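What follows is a short report on a single structure.
A protein chain is absent from this complex, but the other protein chains hold their places.
What follows is subunit A.
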C-alpha cells in the first residue's frame, strides 16, 4: 500500500525513537543497578530454596479483644527477629502477613526445630538481680572507660548466693575487665521518679530475698562452672545461654554494655515479671541534663515487687546493687539502684542516644506484650525438592513461552517478531525488577510467584494480539500500514488499559486481602500487569510505528503478517487503486 500520509507520519517520526530510547535506558539502568547491588538473581522463597517456613497466628486472649493490632504485631516481629537471628541463622526473615499472622522463613541448613521452639513462645522479660558480672571481648581492654574508678574490684558482699559467685569471678582471667564494667551501672543510673506517688504497700522487707532459699551447693557450683565457661563474644554460645532457664532459678546470661562490649552475668531468680511493666517509653529530659531516658510504669503488683527488690538492692554494693533486665535470656540493660523505688514508676537514665532509649523502651514493652501465637502451618522443604520445583517451574515457563512464540509466529508471521521482542523486554524487566525487589522490599520468588509469571506470559501476549488485530482490522478497511497503526493504536490502547486495569484490580485486591501463598502469586500478577502496560506503551507501539516505515511490513510482504491480500482487505477507495486489483482477482 504505497500511499503514505506524509503529514501524520512526519509528526510521529521523532516520538517512537524517543520512547524506545527511554525504555532501553530504563532497562540498562535497572540492569546496571541490579549488577551494582550484587543481587543478580531473585531471592528464592523457602519452597524453591529449601528451608522451613512457619506461619504463626496470634491468638486473642480473653479480656483483651483489641490486643491484635499493628503495633503489637510489629513488636512481635521485632522480638522474633531477635530470636531467630540470635540462633545464628543468617537471612532468616520474619514478617507480618495479613492482620494476625507472622511468617518466619528459615533457610536450609539451620536447626529448624530449635528455631520453631524459639519463635513460637511469647516474649519473656524478667527483672533479675545481678550477682556477678564480667566484661568480655577485645574492646574491653582497648577502651577502658573513665568511670572505671568509681568502684573498686568486684567486692564480695554479704549477699547469700552472690557471695560465691563473685569471689570466683574475681579469680577469672580478666579481673581488670570486670572493673571496667562498673562504668555501665553508673551511667545507667536508675533514679527514683521525680514525682512518686507513694503507695501504702511499700514495706521494704529486705531480708525476704527468695534467692536465699533454693541455693543448694551443687546447683551453685554448677552455675559457677557454667559462668566460668561462658564466652559471650561467641554468637552460638549466646544463642543457647538463655535456653530452658526457669525464672525461679538463678542463671547466667550475656548482655552488651553501653560501649558495645559483651559482658557476662550471674543473675538471681526473677524478681519482677516483664508482664508487670504496664508501659515503657523513651522521653527526653527537658529539665535536667539527663538527656534521653526510659520511663517505666508498673502495674500495682509490679510496683510492689519492684519496690521490694529495689529497696533490697540499694543496700548492696556494686555490682550487686544492679538488676538485669533480661529479655529472652539476654540482658538488655543492667541499671543500678540507689534507693527503693516504690512509686510504681521508674526511670532509667544514662548516656542514652535517642535510639538506645527507644530500643530499651521497646524491649521493656515486649514483656507486657499480650499476644500469644499458635503455629498455623509449618512447611519444611528439602533443598533437593526445592531445586526440583524451581527447575520444573523454569521448564514449564520455557515450554509455555515456546508454545506462545510458535503460535504467534504461525499466526502473525513477521509481526510476531514485534511480539517476541516485546515479550523479551517484558521478561527482562520482570527478572531485573524481581531481583531488585528481593533486597528492596523482601520479595522472595516462590512457586506461586513463578506460576504467576508464567501465566503473565499469556496476559502480556494478549495485549499484543489486541493491538495486532486492531491494526489488521484497519488494513482490512483498506488503509495502508502506517495510518492503520496510528488509527488502530488509540482503540487498542483503550482496550488494553481497561482489561489490564481489571487484571491489576484482581491482583491488588488479592494482595491486600489474602494471606499465604496467594499473596505471592497476586504480587507477581500485579507486577507483570503493570509491566505489560509499560512495555506496550513504550516498546511495542513505538517499535510498530518504526517498523511500519520498513518496506517489508509497509508493502505487506506475504511473510510480514500484514499482507492485505491475505487479510482480505478491501480495495482502498479514495486513494490509489493499485491494490484493488489483486483483491478482486482473488475474490472473483
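The criterion applied here is as follows: a contact is a pair of C-beta atoms (placed from the backbone, for glycine too) under 8 Å apart; a residue touches a chain by one contact, two chains touch by 3 or more; residues count from 1.
In this section, contacts and distances are computed from a predicted model.
A single chain of the complex does not appear, and UniProt lists its protein name as "Protein-export membrane protein SecF", one of "Protein-export membrane protein SecF", "ABC transporter ATP-binding protein", "Polar amino acid transport system permease protein" or "Imelysin family protein".
Residue in contact with the omitted chain (choice from A:42, A:107, A:129 or A:397): A:397.
Within the whole complex, the absent chain has one touching residue among A:252, A:361 or A:457, and that is A:457. Only one of the listed residues, A:43, A:264, A:472 or A:541, touches the absent chain: A:472.
Contact with the omitted chain, checked across A:77, A:378, A:424 or A:534, is made by A:378. The residue from A:36, A:218, A:441 or A:498 that touches the chain not shown here is A:498. The chain not shown here touches subunit A at positions 47, 55, 57, 98, 101, 113, 374-382, 384-385, 388-389, 392-393, 395-404, 407-408, 410-411, 413, 447-448, 451-452, 454-455, 457-459, 461-462, 465-466, 469, 472-474, 476-478, 487, 491, 494-495, 498-499, 501-507, 509-510, 512-518, 521-522, 525, 529, 563, 566-571, 573, 584, 587-588.
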